[in-house]
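Only one protein chain is missing; all other protein chains are in place.
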Amino acid sequence: MARRLVEIFTHGLKNRSFVIGGIITLLFFLIALLSYVWTPHAIENISIANKLKLPGSVYWLGTDHFGRDIFSMLIVGARNSVIVAFVAIGIGLGFGVPLGLIAAARKGWVDEFIMRFNDFTFAFPSIISAIMITAILGPGAVNSIIAIGIFNIPVFARVSRGAAQSVWKREFILAARSSGKGAFKISLEHVLPNIFSMLIVQTTIQFALGILAEAGLSYLGLGTQPPAPSWGKMLNEAQTFLYLAPQLAIYPGVAIVLTVLGLNLFGDGLRDVLDPKLRRSR
Amino acid sequence: MSVFLAKRITTLVITLMLTTVVIFVVLEILPGDPASIMLGINAEADTLAALRAELGLDRPVHIRYIRWILDLLQGNLGTSLTYDVPVSELIAERIAISLPLALMAIILSTVIAIPLGIIAASHHNRPLDFFVMGFSQLGIAIPNFWFALLLIIFFSIMLKWVPAGGFAGWDAGMWPSLMSLFLPSIALALPQSAILARVTRSSLLDVLKEDYIRTARAKGVSQRRALWGHALRNALIPVVTIMGLQFSFLLAGAIIIENVFYLPGLGRLIFQAIAQRDLIVVKNMVLILAVTVVVINFVVDLLYAVIDPRLRGGENG
Partner (left out) sequence: MTLLNIQNLTVTIDTVHGPINIIEQIDLSMAAGAKLGIVGESGCGKSITALAIIGLLPDKSSLSGKILLNGENLLAFTPEEMCRVRGNRVAMIFQEPMTALNPVQTIGNQIAESLILHLKLGKKDIRDRVRQLMENVGLPVRRFPLDLYPHQLSGGQRQRVMIAMAIACEPDLLIADEPTTALDVTVQEQILDLILDLVDQSGMGLIMISHDLGVIAQTTETVVVMYTGNLFETGPTVEVFKHMAHPYTDGLFSAIPRPGISLNSKRDRLYTIPGQVPEIHLRPEGCSFADRCHRALDPCRTQAPPVVDMGKNHVAWCFNPLDRN
């Protein structure tokens, strides 16, 4: 297992997307972690006297309309994005992968049923689910986690089902079945390890999408609530000052773009490294 | 063919029913007492009682559900609590903005993305290909509402070409109305075209590797003609499916974009309804949105069969 990881790593280093994406992604996570122990300024520090300052030595990216340090808010916002996207992926994996595995293993009407359920869930993009949940529960970070998580389920279900189906067709599965192994055990011991790389790749994609979705929801005010900073909320507040201080709208957006780009590049590079057969027309 | 159609329609009906059930459960059952949510904690007891009676909340659950469905089928979407206007009127008003917006976005993204994808595929591994791929990566990573803000900064604030938001109304004239929709539709179209360009490119590249392209070349078909005459039609099949699936994302995007630009469309309606806790509007709007997505997916499925003869049945071999 460890040897495989080293192998993947060395192969990965030759791949441009992997390296660039990996560095960006790593930076992102490190910064998010860092925010727990240190930020250049405390984000609760409201100081109207210092509002809307331009970037300088004290406030690296300047301040917002409340005098809060933008850089500090960005890195705490990173933390928020990570948590939301992460838990949402957990939901997606936790429910989606078993569903996909069951669908591939059972086939027949169970498969049909799960596929219909999938299609149906696809009709509810995170926004709509978030709207529904907010309508009853009121806004909050938990809502966005649930909403994004719900939408992750059919994605992972579909991916695991597809990958599992091609594993089931392989001959060693036939061997396992003829030796009497039940479908549950086969799924666990044989199918799951073989679809692992596809799941990892999909996870990076969904992570990036989760960050985008979280930003959208908090922009609308449906997600993370103040005073917790989130990139989306920063953009929403920046919109009021678009004429006065357009730079407020630039920083959080760039942060989002860089992070998502990094994750996507990393995912692409990872896909190339993990399974060259998956390497389609690149 | 008719078996295929029958199967699809049954699935459609089941999915629609499931959708209504879920929405009903989430928005009417789960909250407990919709009336108190709508009126707030400070509401007086008799106002609450009156509302409950009006909404028929005292009736058993399944009766309420059936009542709701029957009303829907008759075109009765209830009355908005906030505006005291039939929801169907509100929708009709707002759709006059949302629909053109969505259409403009779809047209824009198709017109940009598919040619870009074709160019990338025919210049595979050459500079143009990398350029298109780069554009695609960037387009996927940029949140559409941020892109909208950038567009506003550039086109409205710096260049002053178009208004930064709001909608004059169709009566104010065709041109000003379209101008108000211009930036929003670009913002909406961006992520879609990025994805579509990428899908078109990879689909085309895959098809170009197929055996039947080689057969065509062996007949004397030129490389250009092979791409346009043989490869493209096969390559567009998965692209059309993706376009259909993207529709729900388009809807979600429209909700955000309308809020960025203060366009009084369906997206803004839903949003305001949440703020005002107008559950009736929310419930029926969500239903409309979900139903639209399901129906569009259904249509795309059918389209798929039209384009790809293999799906029409009648296999021998």
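Order as written gives the chain letters A and B; numbering starts at 1 within each chain.
The criterion applied here is as follows: a contact is a pair of C-beta atoms (placed from the backbone, for glycine too) under 8 Å apart; a residue touches a chain by one contact, two chains touch by 3 or more.
The model shown is predicted, which means the values in this text are computed figures rather than measured ones.
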Partners of the unshown chain among those that are drawn: B
Options B:3, B:73 or B:218, residue touching the unrepresented chain: B:218
Touch criterion as defined above, residue of B:98, B:234, B:284 or B:297 at the omitted chain: B:234
Residue, one of B:62, B:160 or B:310, that touches the chain absent here: B:310
Subunit B residues touching the omitted chain (full complex): 210-212, 214-223, 230, 233-234, 237, 307-310, 314-317
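The definition used in the following text is that only the chains that are shown with their structure count from here on.
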For subunit A paired with subunit B, centre-to-centre distance based on mean C-alpha positions, whole Å: 22
Subunit B residues touching subunit A - in the complex, by the definition given at the top: 11, 14-15, 18-19, 22-23, 26-27, 30-31, 37, 121, 124, 137-138, 140-143, 145-146, 149-150, 152-153, 157, 164, 201-202, 205-206, 209, 245, 248-249, 251-252, 255-256, 259-260, 270-271, 273-274, 277, 279, 282, 286, 289-290, 293-294, 297
Of subunit A, residues touching subunit B in the complex: 116, 119-120, 122-128, 131-136, 208, 212, 215-216, 219-220, 222, 235, 238-239, 242-243, 246, 249-250, 252-253, 256-257, 260-261, 264-265, 280-281
